[in-house]
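Let me give you the structure first, and then I'll get to my questions.
Selected chains only, in their assembly positions.
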Amino acid sequence: MRNSSLNLFMVFIYCFLQSFSFRWVFLWEKGYQETDAVVSSVTTKVKGVTLTNTSLLGARIWDVADYVIPPQGENTVFVMTNAILTLNQSQGRCPELPDDQTKCEVDNNCVPGYVSTHSSGIQTGKCVPYNSSIKTCEVFAWCPVEDDYHIPKPAFLREAENFTLLVKNNIWYRKFNFSKRNILPTINSTYLKNCIYDAQTDPFCPIFRLGKIVEAAGQDFQEMAVEGGVMALQINWDCNLDRAASHCVPKYSFRRLDNKDSAHTVSPGYNFRFAKYYKNSDGTDSRTLVKAYGIRFDIMVFGKAGKFDVIPTMINIGSGLALFGVATVLCDIFVLYCMKKKYYYREKKYKYVEDYELGADET
Amino acid sequence: MRNSSLNLFMVFIYCFLQSFSFRWVFLWEKGYQETDAVVSSVTTKVKGVTLTNTSLLGARIWDVADYVIPPQGENTVFVMTNAILTLNQSQGRCPELPDDQTKCEVDNNCVPGYVSTHSSGIQTGKCVPYNSSIKTCEVFAWCPVEDDYHIPKPAFLREAENFTLLVKNNIWYRKFNFSKRNILPTINSTYLKNCIYDAQTDPFCPIFRLGKIVEAAGQDFQEMAVEGGVMALQINWDCNLDRAASHCVPKYSFRRLDNKDSAHTVSPGYNFRFAKYYKNSDGTDSRTLVKAYGIRFDIMVFGKAGKFDVIPTMINIGSGLALFGVATVLCDIFVLYCMKKKYYYREKKYKYVEDYELGADET
């Protein structure tokens, strides 16, 4: 008897789990809804100006056209926060940056035509003084070569913390032909001129202070500004379209995407090099090389909409009922094979139809 | 009796719905197919030249390298249609643009070092004449500051309506290792040199006239050209791979992505600022600031391919049969609990097995 109680108990547990999972699929996971993934379009705009004062450049103002690269304002925005500038580079010969490979004593240490992945240019085979104490191999390159050993700290454009980022996001659910944008119809333009996003006080303001984005992801802006990094600005549009459209609102969240741990990575942070090209009065080219460190903001839009539909409802009811059927099967198995009086039950359960193939067609 | 007929009717309706939904899942929704989402690669190329004649620039020709920014031709293409150019900006001091905040009477109205989100630069604390009638606070900025109050209307590069956009799209269904491109094998290169997409006459020509794209989305190109906007060029690759590959063809559609209603939005349309930097003969920097308004074309590729596969077929048959089972269950419930003669039916339905636990093992 203990055995059968145990079995009955298990069957009970099983039935409970099934009805629970059935309800879960139906109510929590909304098994009665057809779902669709979001289609999204993003435009962005950064605002802010800042002044720097360095011995190299003097007083200089930086505006959007200077520090947003590329300027387009798509769903990825880069804001330069730090930079190593190498002014007036021109094609020519000059000493390579000193490191284990490029330091030399005599010309013989340098191989004409040698170039490695980390070279600034192609070795000419000469050994020339880099400064008063060190000699390095001469290279044919954009000269003078960039010296990026020392990253400015604090960051050059540390004021970028106060810049603002406007995000305009239009979403569309194709199956339901439902579209909406993150600037909600309830928001007026006076509010939009001055608001700044805040999770508590202004959760629907589409204008973000860069410092706040970084902070909300648990990072330190000034630290991140030095070597750069990649941030995600996530917009979540999970919508239940069985309810009013006004309940379908964006939810913002922030996350750091690159790995902070600079010890375990090559080229930590986020940086890239670009150049501004000039034509000198004598017709030769020169350029300003910029190694730009900064924060890339990837605007990621997630979303799933659900709406009642007869097909998934039917399918889920089907699967769900099949689950209930498991109980019957289990009970049968238990009763017919496990219980003491199984022979008795079997006799009652099955109807034996005698097979008299060769006999008469009708009884 | 009325009650039971009603119930029978409901059961009938239910069975009908089930068999309908089963067929729906199987035939309409192709429940017997394994599906895969599209992987896509897009390259684009814009063609066209136009001439502008303004007092500021004189006669000037604009070609692809001038108005496509950035130039790469990926799945997002921006074509400049309007622009506010501020020539020969250099770092210096000049009066700020007049607005409620920057107008002043005396130096005391201006705060040295003040900068707001909408500033062009950093206030020096002086109040200087902007023009003969208005005085504004002086700023340290790229001078002269941009005046973007008046957007050129009609649009500066309104001829962009006649530019063409070539879209090359390769798609791939990973699961089925099926790839195809939007330039169909049946199309010859002579045709491609001269064709222009038209939904009726040339539905497979991959070259689009910009004006037609905008028009097909129900918009007015000249109106959109003034403040810019974002357009989607959608390519749909829904393919039934149980049929011949030649039936798998792209379907183009067009949609405006940004919100037209400029009253309810901040910075309506689509624009961004970029600058061309020059080195003057005295070594100082100057730049031409361009506030570029234009139309961004986002090429969006959608697609789902299906192919017969035994697994989803089995699963859907399973769910579907379970659905049929619902009818049995409902009939039982109805007959055993709702009908007048339920006791009679119950007696016939159930077999009572007497429990004589404590008695003999065999009957």
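Think of it as A and B in the order they're written, each chain with its own count starting at 1.
Quick note on the criterion: contacts are C-beta pairs under 8 Å (C-beta built on N, C-alpha and C of every residue); 3 or more make two chains touch, one makes a residue touch a chain.
All values reported here derive from a predicted model rather than from experimental measurement.
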Counting all identical protein chains, and not just the 2 shown, how many does the complete complex contain? 3
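One rule holds in what follows: only the chains that are shown with their structure count from here on.
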Expressed in whole Å, how far the mean CA point of chain A lies from that of chain B is 19
Quick one: in the complex, what on chain B touches chain A? 17-18, 21-22, 24-25, 29, 69-70, 76, 78, 91, 115, 117-122, 140-142, 230, 232, 255, 257-259, 263-267, 270, 272-275, 277-279, 281, 287, 289, 296, 298, 300, 302, 316, 318-323, 325-326, 329, 351, 353, 357, 361-363
List the residues on chain A that touch chain B in their complex, please. 1, 39, 41, 43, 45, 47-51, 59-61, 63-66, 70-74, 164, 166, 168, 170, 172, 174, 181, 183, 185, 189, 192-193, 206, 276, 278, 280-281, 286, 310-311, 314-315, 317-319, 321-322, 325, 340-341, 343-345, 348
